[in-house]
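Removed from the display is one protein chain of the complex; every other protein chain stays in position.
Letters are used for the chains, namely A and B, taken in the order the chains are written, and counting of residues starts over at 1 for each.
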Amino acid sequence: MTRERRPHGRRGRLLQLAGRLGGVVLVVWGAATAGFIALRLIPGDPVDVMLGVHARVSEAVRDQIRADWGLDEPVVVQYLRYLGRLATGDLGTSYQLRKPVAEVIGNQALPTVQLTALALLFAVILALAAALLARGVRARRVVSVLELFVVSSPTFWIGLVLLTVFAYQLRWFPSAASGGFAALVLPALTLALPVAGVISQVLRQGLDQAEAQPFATTVRARGVRPARLVLRHTLRHAAADSLTLTGYLVGSLLGGAVLVETVFARQGLGGVTVRAILGRDLPVVLGIIVLAAAVFAVINLLIDLAYDRIDPRLRLVAA
Amino acid sequence: MIGGTIAVLAVTGMLAGCAQPAATQDTTITFGIAGANLSAGHMDIHSTQLDVGSLVLRNTFDSLVAQDLDGQFVPWLAKSWEISDDGLRYTFELRDDVTFHDGEPFNAEAVKANFDHVVDPQTASAQAASLIGYAEEGGYYVDTEVVDEFTVAVNFSQPYAPFLQGVSLPQLGFYSPKVLEEHADELKAGGPGITVGTGPFVLSEYTPDQELVFTANPDYNWPAEGSEHQGVAASDELVIRILPEDSSRVGALTSGDVDVAADFTPSMADQVGDGFTTTAVELPGIPYSLYLNEADGVFGDQKVREAFRIGFDIEAAIDSIYFGQFDRAWSVLGPTTPNSYDASLEGSWPYDQDKANELLDDAGWTERDSDGYRVKDGQRLSARWIAWTPVADDKASLADVIQSDLKEIGFEIVRDVLEPAQYNESYGPRDFDLTDWGFSSPDADVLRSHLHSGGFQTASEVTKPQVDSWLDEAVATSDAEVRQGLYENLQQWNNEQVLIVPLFVPSEITVAGDSVTGLVYDLYGRPAFYGASTTVGG
Partner (left out) sequence: MTELITKRPTVTRRPAPAGVLLAAVFLGVLLLAGVAPWLLTGQDPLHAEVADALSSPSLEHPFGTDQSGRDVFARVVYGIRYSLVIGFGATLLALVAGTVIGVVSGLASRVVDGVLSRVIDILMAFPEILLALVVIAVIGPGEASLLTAVALAAVPAYARVARVRTLVVKRSSYVTAATALGVHPAVSVARHIVPNLLGPLLVMATMGVGTAIVSAAGLSFLGMGPQPPTPEWGLILSEGRNFLATAWWIAVFPGLTLTATVIATSTLGRYLQARGGA
């Protein structure tokens, strides 16, 4: 979301924070409404979704199911009921799983969080390593070719290749999502690589700019070793630039998780999403839309707030 | 076929003697299955139509009778039973020492409560109700009657021969009556305290799409007659892991993460190597087949149906895709279906593209369009094949070959792989030319739902009085020879009419590590874990 001119003073800050929190609620409401309308437009009978293939049931039973789920009520009533439940944190009940959507999502959130967290760690380590290594001309060329390659490769293909090489050929890691840390390494690496490529690109540009600035020369003149200079001073400046990307990165990780979880047959929100979409489990699809909207709205809020902290100069730049 | 059908069964069964049934402390046996759809509301044995329910829940639910490997019925929860002379009343004498996992007694009231639940419209039973012979119209089942505390009778309006078959299956197993009263709406989701039966294993943890943990029922002492193992289950814990990807099941088995893995294809079995025992049980019932809709479209012409059937090299395809381990099918019933298989059909319709071309020419499909497909009256010779997701790799390859071979004779196949809900939208009004599935069943009566006019799995709405009368006669008679004759008529009729094109007879393939002992398989090739354990460290 765009950054606006920040008002000064404590009161102004608080007011603005309240306004932004209101914005988050608005985003969630908008997503819920848009999602609800869109999903009502879908042709097809939810009862078919619930029963699956080759279910031998009569029309009377179907009507019964429709009544049980409140699907025979007018759409407006259904929408208001949905909003009412949403306000209390109830996301509805899955057609297929016959369980509360919140529970379905909650149960699968942990594996996805583990995967994305480890991937983020890997990505940062890889990006830092690449940015620090690529200080010489030749190293820089190698690193930038590698970056281009991983940034351009589809995530799911990287996953398939890692699986083929490290699980099937070398047998260093398990191919099955058998739980445990070893099974998490390849998926996290898959998810981390393209993200690491992007962070590393941005970080290097930032470093170059920061190094060219006067303060770097001053510090160097005081006899600080180059590696230390890079780590202590310039990285901090470059990091502010990279923060711009954080939103994008979290998005990439969560979006990529959908594919990575499918490639590695892992549990997680990605699998839930794909199954819900393909299986037309509308309450789950809607729940995921609402949840995603909430997550991204909050992340953007946090990024805006973090900007103020990391580099006060940015306030001026942004304004 | 892998090493002959039933013969393999005995091997693992006999090994049970070697292992000490008195299990050492905390023994766990793990079982990997594909089972991806289990979580989609299919944990309820009374409502689900999916095999995965039976595979998983057989360990938790017992039946009134058991069917042994010869197809004979033996006592289980019922000590004995009696069928009235007119075939309309089955009276079961129940065991009096059986309790449910929650401590409720198993008695005639419990049986009645369960059968009432099966036929209740609220249950929306997709299979159990038809197994018991119930239908809203034209059903056989009337009601269940409590005679005394441990005697229960089931009444029918017409003789219904497959009934004992039905009550031997997990679908007609028994929930604790207390659960039916208090948690009826949670059965489809299932879980500890809800999926409560009388079986040797108690469901103690359930994480959908991930795993089910069962603990041995400490009171269990009522296995079916003829069981080698007695008393409490051999392992203290049974863990069933859901591994939908083929490669994960192979990987989990070879790395020792699971002791036994099911839902294998021959190509997967080929990958596991030494140290494992593969069990393949050729399934009775309808082979994996293509169902042609003769009501309209190109298959309205019998010549086209015949040409279709011999237009692709099914033998070569099956041989290659299944590593020579599955047999091509010749009849609409599998060879192991009791009292019914017609072996005379074998070899009666070999692959013959020249003849297929002649038939299509005769049928008037003589012109070709720019893509090389045959055309008549401006219409392309094209059939729409609907299938539902997920399509297994082997079935997809088979479809690729069929499509590719038929293209050579100018016959276009358009494949539509649909989500279950969309599939139902096409299947319900029979808006397709062909579709596919296999339907295993130990009773040839399975043909009734596939060929009878208006049958749920009958691919067209064309009425066939002769077929209907054979099917009705067969279901009402318990004379094995009469049934054999009627079912032979039906198989020959289908062979002439070409409505169902059987492709291959599948086997249920399960692979177990050599350390596993005491595993036994039922007629469907499903492993039962009651007597199974692993000999870790000797």
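The definition used in the following text is that contacts are C-beta pairs under 8 Å (C-beta built on N, C-alpha and C of every residue); 3 or more make two chains touch, one makes a residue touch a chain.
Note that the structure is a prediction, hence the values are computed from the model and not measured.
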| item | value |
| --- | --- |
| Where the missing chain makes contact, among the chains that are shown | A, B |
| Residue in contact with the excluded chain [from B:Q122, B:S255, B:T366 or B:T389] | B:T389 |
| Identified contact with the non-displayed chain, of A:S94, A:T116, A:T155 or A:Q267 | A:T155 |
| Interface with the undisplayed chain - residues on chain B | 245-247, 250, 271, 316-317, 320-321, 389-391, 393, 396-397, 399-401, 403-405, 407, 415-417, 419, 422 |
| Where the missing chain touches chain A, by residue | 1-2, 27, 30, 35, 38-39, 41-42, 148-149, 152-157, 160-161, 163-164, 168-169, 175, 247-248, 251-252, 254-256, 258-259, 262-263, 273-274, 276-278, 285, 289, 292-293, 296-297, 299-300 |
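Heads up, the rule we're going with is that only the chains that are shown with their structure count from here on.
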| item | value |
| --- | --- |
| Chain A and chain B: spacing of chain centres that average the CA atoms, whole Å | 41 |
| Residue ranges of chain B touching chain A (in the complex, touch as defined) | 37, 39-42, 49-50, 121-122, 124-127, 129-130, 136, 186, 188-189, 207-210, 243-245, 247-249, 251-252, 255, 257, 388-389, 419-425, 427, 437, 456-457 |
| Sites on chain A touched by chain B in the complex | 44-46, 48-58, 60-61, 64-65, 95-99, 104, 107-108, 167, 174-178, 265, 267, 271, 278-280 |
